[in-house]
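Okay, here's the structure, questions in a sec.
With one protein chain held back, the other chains of the complex are shown just where they sit.
And now, chain A:
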Amino acid sequence: MTLLPAQPTPKKLGLVIDLDVCVGCHACVVSCKEWNTGGYGSALSDQDPYGAEVSGAWLNRVHTFEVIPEGAEIVGEAGEARIVHFPKSCLHCEDAPCVTVCPTGASYKRAEDGIVLVDENMCIGCGLCAWACPYGAREMDLAAGVMKKCTLCIDRIYNETIDEVDRVPSCVRTCPANARHYGDLADPSSAVSIMVAERGGMDLMPEQETLPVNKYLPPRPRKPLADSAHRLPLAETTDGAKGFFAWLDGVLDRI
């Protein structure tokens, strides 16, 4: 049993992920892997990397769902089916069950900024935290035998050896679609908090009462094309091209 810091932490650093523009390209997934395999803690290992049972430890994955929302647009003939690309990593919950379940104190939530980390020196690889996390956001590194998770690139965001503009998580810096944003969600005036307020940012699985720091922005409303069909001006009375050419002559006279 590990204690959480006093709530709330003065800063709540986290991610805001915009599902309106995520195209599922996996840029964030691989950038995360390459930063973190050489960064905080042990490498993110890959087992059987060129073989049949290839697998590895990743701190961020994109899941793709097909959904048919109620009352949505009907476009083309394929009905309402939509594809949602859903990136998922640790949500740095305020009430993090992965921390309280940890028997050694390896899992902890930082008091100053709310980042949830694993101290690999103390981790015994028991896996209880992964069971406790309702989001499946932790992955065991099979080579090191320790639990790996998103660190919010803690070795980037406070890293004084890199340019200030680059002191953001690797996934945020690399996202080509600008679907990932990083900031302090405890500060209502931060860009991410404003974004969440304006776009109706949501908690993932709020019924779990984990109070995730990360937020998801839902897709913006979409207007069916068919609604515009009536806006096209009616053709002037004409059979084919004759009336058109009369109109054209009029236009040319005015140019």
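Everything that follows uses one rule, which is that a residue touches a chain if its C-beta (ideal position, glycine included) is under 8 Å from a C-beta of that chain, and two chains touch if they have at least 3 such contacts; residues count from 1.
By definition in this document, contacts and distances are computed from a predicted model.
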Undepicted complex member, UniProt protein name, chosen from "Sugar ABC transporter permease", "Molybdopterin-dependent oxidoreductase", "ATPase" or "OB-fold domain-containing protein": "Molybdopterin-dependent oxidoreductase"
Residue, one of A:119, A:187 or A:203, that touches the chain absent here: A:119
Residue numbers in chain A that touch the chain omitted from display: 20-27, 29-31, 33-35, 37-52, 54-56, 58, 66, 68, 73, 75-79, 81-85, 105, 108, 110-112, 117, 119, 142-144, 154-155, 158-162, 165-166, 170, 173-179, 219-220, 222-236, 240-241, 244-245, 247-249, 251-252, 255
